[in-house]
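The following block contains the structure, expressed as structure tokens.
Omission of a single protein chain aside, the complex is shown with its protein chains in their original locations.
Going by the order they are written in, the chains are A and B; count residues from 1 in each one.
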Amino acid sequence: MFKKSKFWAILSVVLVASMLLAACATPAPTAAPQPQPQPAASDISCEGVTAGDQISMLYQWSGQEEERLNAILKPFVDACGVAIVPEASRDQALLDTKVQAGTPPDVVFWGSTQLKQYAEKLVAMDALGVDAANYADYWKAMGTIDGKLLGLPVKADIKSIVWYSPKAFTEAGYTVPTTWEELDTLVEKMVADGKVPWSMGMESGDATGWTGTDFIEDIILVKQGPEYVDAIIAGTTPYNDPGVQEAFEIYGKWAKDEKYTIGGAAGTVSTNFNDAINKVFSTPPEAMMVKQSGFAAGQITTTYPTLVYGEDFDFFQVPGVKGLQGGADWGMAFSDKPAVKALFAYLASNKGGEEWAKVGFDLTPNKAGTTTYEDASLAKKAEMLAATTGFVADIGDAIPGFGVTEFRGVTDWVNGGDLAQILSTIAAAQAEGTK
Amino acid sequence: MKKARKITDGGPRTPLRTHILIIIILVIWLLPTIGLFVTSFRPIQRINTSGWWTVFSPDPEVKQADGSPAATLTLDNYIDSLMGYRGTKTYRAECASGSPGIGLTCTARDLLNPRGMGIAFVNTLLVTIPAVILPILIAAFAAYAFSWLDFKGRYFLFALLVGLQVVPLQMTLVPILKIYAQLGLAGTFWGVWLFHTGFGLPYAIYLLRNFMGGLPRDLFESAYLDGADHWTAFRRLVLPLTMPAIASLAIFQFLWVWNDLLVALVFLGGAKPVLTYQISNMVTSMGAGWHLLTAAAFISMLLPMIVFFALQRYFVRGMMAGAVKG
Partner (left out) sequence: MAASFLIFKGGKMASPRVATVMKQGKWTPWFYVLPALIIMTVFIVYPMINTVGLSFLNKDSSASAATTCVEGEACWGALENYRYALTNEINTSTPLTAWNTFWTSSYGNTIKWMVFMVAGTVIIGLVFAVLADKVKYEPLAKSIIFMPMAISFVGAGVIWKFMYNYGTSQVQIGVINAVITALGGKAIPFLSQPILNTFMLIIVGVWMWTGFCMTILSSAIKSIPEEVIEASRIDGATEWQVFMQIMVPIIAPTIVVVITTMVINTLKLFDIVYVMTGGNFGTDVIATRMYREMYSSYNTGRGTAIAVILIILIIPFIYMNIKRFIQQEAIR
């Protein structure tokens, strides 16, 4: 036999060594480096917080997004000496597991459905002593479950906008439409000129179809109005109502036809939503318009770094839309530690709002930030948000467990499914979610 | 046309057609990976606008931020992955302009920054090595018992073993985490090691039992006649002869733990990041930054491939020869 004893000896040494190393290794927080505690800045309150207090956080932002969050939280971290222990994951399984096992993180930034899902376990905002004066009523309404404000909206985006290239429009002699009929006429004109009006892309892994649901909800906003959408969210108007059906059909007319959108139905369902944004601004452009939320600006500048906002790419509000569709990420608290209280106080304060706007991590629902945006496109979106009277949430974001059924339904519809059947499946999920 | 008799160790008489068949299969297998490999050397501006096979005839219209044409080939994806770079440009561009991101200093110390692959690599090793050795050790003992020892309920327990392999991972997370929280094991390395051991045992025992059970009886009988008991037979006879199976098991368990993300996140947490966690965080929630995945996939693949190669020496024919007589 070969030198077995030597082999086992080496094996045991390796095993023991790695276990010792692991046991003695101190955890290194992956947050911004520990700052020197300074006297608290006058506009940030650090009541009850001792330097070195830890806050464990979970959010979906990673990469460049996490950089921005760190920049926004830096003044708070510097002033109070708090150490943030973050985790970033888009996996719902991770969040659910931690909450159900009784070991949730202190602070979570996630979607609005989680407010309803974890309602019993969250600490309400008044229990944290947060003053929500800086937030519009519709935000407060969205975050209030059973009479308690359970979260703070921190990062908002508006969806009812269409991106286009002003240069391409001027060259072809098009003007920005202001009513739905003008949009229709413009689309037909583009087709007559041999151009493809829309670039649509639904592909998004397990959330494939979400761009379609956004578009359809905007059409509903145009044709029916914000109260109708609110009724769907409340469950009083079933999803297979004729108003919704009409919106599906209008969307389908464009999404399934090669004349109106790149690649027709196959193109719509197979194209990734980011690629769809790129196609409007390529040389030569493959389409003239893409309806997409505000984040599209970031995508455009990453792929085409030489394009200039205002000249090469810009957006207009969906013509004729009554109200505005949008969404937000919400901060929620599972613990009421002093550090957590201070964090939320900071986010809800004027300083918090201004910082958020300055860093430009999408829009901030905090009114204090409305005038401090450095990025021009963000400023324009913020104006639209501030001016609206009928703000509605994305239906999929507002009903727990419903979103995925809606996405799949729209995908089926574009792929040739039967509309009546699809709508009743979605209506069943809506009924369950709003029970 | 019958070829002359040939020996099996690939001497000059292995027919050409065997070589050709092997090469064809290898090319088919390699083709998808080649696409990724080439793409990992292209800058982001080019990846989305042209197929990877056009890599050597770049379109001059595709530009970088400063207006100059984008590079044909670049190491930036690899550098950004290693450093865990999270900005919108590249690590080298930002250092050149003197404004590195938060936590980065543009010196060699950046290799150990909390978002880079340096620390994560060490963490992943610390998670993986015990999580490979422990289950194999425990499984070897159990497999021997199932093969050559008699005890009540062998068949029932073995049936359970096969069935337990199907239990989906997600179903075990919440109950185990609850137990860990009470025992104070949440967020520790022991928690992860034990979990991977528990989850890897059914398959390990199953595989090893098959190999051990296939050893010839005469082996044991002659050992018994020489005065050996089960413990000696196990150590001196069975373990060395089962090395090919143990090597296979080691490779798979290593791979499974190395590439795992969910278990590490749930039981160890983000405070001790593993490689897969760093890689998943290179992409924003909107999918931006995915070009870094091309390079990251290759960096993370290196060590498992080295392990695979290194363990090939156990896949040696003829370990059985002479064992019965010995």
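Descriptive notes on the structure:
The working rule: a contact is a pair of C-beta atoms (placed from the backbone, for glycine too) under 8 Å apart; a residue touches a chain by one contact, two chains touch by 3 or more.
What you see is a predicted model; the values in this text were computed from it and never measured.
The residue from B:Ala70, B:Leu104, B:Ile133 or B:Ala296 that touches the chain not shown here is B:Ala296. Contact with the undisplayed chain is limited, among A:Gln117, A:Ser293 or A:Ser349, to A:Gln117. For the chain left out of this panel, the touching residue among A:Pro177, A:Gly267 or A:Gly298 is A:Gly267.
Residues 91-93, 96, 117, 203-209, 262-263, 266-267, 269-271, 279, 286, 400-401, 403-405, 408, 411, 415, 429 are the ones on subunit A that touch the missing chain. Mapped onto subunit B, the interface with the missing chain covers residues 2, 5-6, 8-10, 14, 18-19, 21-22, 25-26, 29-33, 35-36, 39, 47-53, 138-139, 141-142, 144-146, 148-152, 154-155, 157-168, 170-172, 174-176, 179, 194-195, 197-199, 201-203, 205-207, 210-211, 213-214, 217, 220-221, 223-225, 228-230, 233, 244-245, 247-248, 251-252, 255, 258-259, 276, 279-280, 290, 293-294, 296-298, 300-301, 304-305, 308-309, 312, 314-321.
The definition used in the following text is that only the chains that are shown with their structure count from here on.
Distance between chain centres (mean CA atoms), subunit A to subunit B: 34 Å. For subunit A in complex with subunit B, the residues that touch the partner chain are 1-2, 4, 11, 14-15, 18-19, 21-23, 25, 27-33, 60-67, 70-71, 74, 85-91, 93-94, 97-98, 100-103, 272, 274-275, 278, 282-283, 295, 298-299, 301-306. Looking at the complex, you find that subunit B touches subunit A at residues 44-45, 48-49, 61, 63-65, 67, 86-88, 101-103, 114-115, 119, 125-127, 129-130, 133-134, 170, 173-174, 177-178, 181, 186, 189-190, 193, 236, 239-240, 262, 265-266, 269-273, 280-289.
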